[in-house]
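I have a structure here, written as structure tokens, and I will follow up with some questions on it.
One chain of protein is taken out of this complex; the other chains stay put.
For chain A:
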Amino acid sequence: MIRSDILKDIAPILRDQLVVCNIGLPSQEMHLIDDQPTNFYMLGTMGLSSSIGFGLALAQDKKVISIDGDGSVLTNFGTLPTIANNVADNFILLIVDNGSYGSTGDQPTYAGKKTSLAAVARACGCENVVEVQAEDTGKALQDALDGDKMTIIVAKCESGNIKVPVITMDPVVIRDRFMKSVQA
């Protein structure tokens, strides 16, 4: 399974949740698969999906899922100690780990080599870290939603991309409809 297969699989679970989607193809794929006002699409700013989602989770009570990538977490490693030390039990970080920088042409990441993001998250102090194979992502996500405990999910999948159009929605529109969903 590649990332878009995982996103297709979990789209029904994500539908009613606040979701922060990572820059590039992950956002474009979510937009294509199941565009929802509860999706915040990142159009730029690599690395900050976890930070945006975590800030949102700290500021209000609804559950928040940040969909991140291995490359993006490597870009913003400092996020993991911050998350670990300021626990928000309404926050789920889903790292789709395909071992590559998918949006830029599948160059390999260190997470696909020696570096284990699950081990790094645990070393940073995150207490509830699960690593799953791609096909088990939906179950892990549902368990995390049902569990009411801050959870880091590392979903291992294959590298690869589908053809998707870019998101042409205005960023202020994305943000405005997302904020209305947060308040609803």
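Please note the rule applied: a residue touches a chain if its C-beta (ideal position, glycine included) is under 8 Å from a C-beta of that chain, and two chains touch if they have at least 3 such contacts; residues count from 1.
In the analysis below, contacts and distances are computed from a predicted model.
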| item | value |
| --- | --- |
| Omitted chain (choose from "Ion-translocating oxidoreductase complex subunit D", "Sulfopyruvate decarboxylase, alpha subunit", "DNA-binding transcriptional regulator, PadR family" or "ABC transporter permease") - UniProt protein name | "Sulfopyruvate decarboxylase, alpha subunit" |
| Candidate in contact with the missing chain, chosen from A:I6, A:L48, A:L93 or A:L141 | A:L48 |
| Hidden-chain contact residue, picked from the options A:V130, A:L145 or A:V182 | A:V182 |
| Contacts of chain A with the absent chain, listed as residue ranges | 20, 40, 42-45, 47-48, 50-60, 64, 76, 78-79, 81-82, 86, 171-172, 174-175, 178-179, 182-183 |
